[in-house]
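Only one protein chain is missing from this complex, and each of the others stays in its spot.
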Amino acid sequence: MSASTYASVLGLTAAVVLLCAVVTLWRRTLRAIIRVLAVQGLALACVAMVVGLRRHDTGLIVVAVLVLAAKAIVVPMLITRVVRHDPASRETQPLVNVPASLVAAGALTILAFAVTRSVTALVPTPAGRLIPLGLAAMLVGFFALVTRRKAVSQIVGILLVDNGVALVAFLATAGVPLIVELGASLDVLLAVVVLQVLAARLRSLLGSFDLDRLTELHD
Amino acid sequence: MLIVILGIPLAGALFSGLVPWRRGIGWLGTASASGVFVSGVVLAVGIVEGRPVTGLGGILRADALSAFMVIVIGVIAVLATWQGVRYLEAEIAAGRCTPRHASLYCVLVQGFLATMLLAVLAANLGVLWVAVEATTVVTTFLVGHRRTRSSLEASWKYIVICSVGIAMAFLGTVLVYLAALHVVGHGPHPLDWTSLVTQSHRLDPGVMRLAFALLVLGYGTKVGLVPMHSWLPDAHSQAPAPVSALMSGVLLTVAFYAILRFKVIADGALGAAFPRSLLVIVSLLSLAVAASLLLTQRDYKRMLAYHSVEHMGLIALGAAAGSPLAIGAVLLHVLGHGLAKGVLFLASGEILLTEGTSEIEHVPALLSRRPVLGGIFAFGLVALLGFPPFSLFVSELNMLRAEFEVGLGWAAAVSLVCMAVIFGAVMSHGRHMLLGPKGTATPAMTPAVVAVPLIGGLVGCAFIGISAWPLQSLLHAAARIVAP
Partner (left out) sequence: MNAGSHTVVAVIASCSQVVAVAVGGLVLIGLMRKVRAHLEGRVGAPILQPMFDVRKLFRKERLRPDQATWIFPLAPVVLVATVAVAAAITPLVTTGPALSTGSDFFALVYLLLVGSTLLALAGMDAGTAFGGMGSSRAVTIGALAEPALLVTILALSATAHSSNLPAIVRATLADPGSVATPQRLFALGALLVVIVAESGRLPVDNPATHLELTMVHEAMILEYAGPDLAFVTVGEAMRLTLLLGVFVNLVAPWGIATTTNVAAVAVGLVTLVAKVAVVGLALAVFEVFTAKLRLFRLPELLAGAFVLALLGVVSGLVVK
């Protein structure tokens, strides 16, 4: 593919990843948030695929397929199963209201661009210039994690942070060495399974996912 | 050799998983831990006399620092698994734990040891990251082993916060990889620690600054440094006592080992100033938070957990100083703190078992009611507070000396103030627990199988404090690796 097509497709998919992270702050139903997460996983796989095709790197293409399977299909399915017993659950009241969190997301994006100036200077390729988008997605995910109360929303926050970091990994270095990437994906999957198990135990103990009800441990 | 060290706990895990629960299965864990300790000693002897050992095609590598960490892991694991037998028996007898859960516990503890060993023996920074992430996943189940409401809450908080920290550490690793690619190109092992250290002066400073900050925050989450420390009191107080001992004594320092490895690279790329200031800020924050929160603790396990935060802050401050004396003191502190904290957590587990409550006010007069146990607890507290002859006295003194030499005198003064506050808080809590009117109950005896390892741990701590003779050359060699 030509250089400009590559640059625009890459830019588009990376921007979709960041956009999905921001939309997660906006939507209230957990079902919609999980759908957005699946879209983000798909976009992430596309980024990896595009970069792999450009560099003729079969390892990266394999990783792209794995990412598609894991982040766009398996993980949303696991979380949906957790949410199914809590139908149409809504975020009762996030700690920061929606317009303010959207504006905060904008501020975090600007922060990400400011902080990664040295990194983009080091990698002047079209892919390297999009690294700040990955860091911004990670920061937005972190923000979502901190301002949400429901247990499933916190899982979503962790996944957003992971997706942002994965985006940076794909863009910056065309993927970390295959072993580490496999280990990373496996660990993420394992962590989600653990979270699901814990969430199931929490639900059976409390009957809901409201972490507000867990306030025994504090100072 | 290295494969042997890793293989022992893995084999132990496999065996515990396959064989149905029996009374003696718990001792398997102790056996494997002792095996690890012995092979660690053999490895250390070999390394001090010769060169670093590699294994598994270059993925594993052991130098003096790794060997020292293997010894630390081994010795504390022996103590913890020894006590674990008693813990499991008591839980099964009380009906709180089924045999299936008990064998799951054994498998998980062995797995925990294996992943920690992988982390300290990794030559490749990526494998180090994978191992640390694996420890998080394994310990989550261990923390929630008791399946009570508060332990589930604790394990939830643990995995949520630590997953975020691990993700940040991954990003830091990726940035280091990026900087290395730029310098080295797509070599066979671009994340290999030794080659990174030799190339460190050519790595891009801007990228390395961002990477080191992310790594300190990310791995610092697992160390328990402020601001990502909030999981620590909950997880360490709700986990079963042997697990708390392992986590507080070893896991925190394994994560700090990762930071130390990266510090060597960062020092080469950025000079000592930036890493030093970052570590100083984080350590002083940790000390301040620990000091302020220790004053109002009502639960003795949480008190011990916050005390771990303080000691991690001290270790970070020592690492910030960065001279060979400081690093040597830091490593000695790691061993001493591991031993003393491990003994204390195990003793508190025994107290919880016999008294049934973990509130300080409800376990008064331990010295009169349970002399041996109370005595162990008292000596443990004394060791942790840095009294001679225990090794923490020596290590803290040397750290302070090194900090003054390097020019961090003001930070050392602040840390002394915090330590004084903590001293007062712990003494007052300890007084509530240990002293008091005797009451009419006769003093109960603690079974020998419980007391022996604890007393042994304390004696070991004192022994190292008096003369670091067996570890002298190892400590020197390890310090030289971090602060050349």
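Annotations
Letters are used for the chains, namely A and B, taken in the order the chains are written, and counting of residues starts over at 1 for each.
By definition in this document, a contact is a pair of C-beta atoms (placed from the backbone, for glycine too) under 8 Å apart; a residue touches a chain by one contact, two chains touch by 3 or more.
Just so it is clear, the model here is predicted, and its values are computed rather than measured.
In the whole complex the chain that is left out makes contact with A.
Remark: the omitted chain is touched by one listed residue; of A:Val39, A:Leu66 or A:Leu102 this is A:Leu102. One chain of the complex is left out; on subunit A, the residues touching it are 4-5, 8, 11-12, 14-15, 18-19, 22, 26, 98-100, 102-103, 105-106, 109-110, 113, 120, 129-130, 132-133.
FYI, only the chains that are shown with their structure count from here on.
If you check the complex, the residues on subunit A that touch subunit B are 115-119, 121-123, 135, 138, 142, 145, 151, 154, 157-158, 161-162, 165, 168-169, 172-173, 176-177, 179-180, 183-184, 187, 190-191, 194-195, 198, 201-202, 205-206, 211, 214, 216-217, 219. Within the complex formed with subunit A, the residues of subunit B that make contact are 124, 126-127, 129-130, 133-134, 136-137, 140-141, 144, 147, 149-150, 152-157, 159-160, 163-164, 166-168, 170-171, 173-175, 177-179, 181-182, 190-191, 204-207, 209-210, 233-234, 237-238, 293, 296-297, 302.
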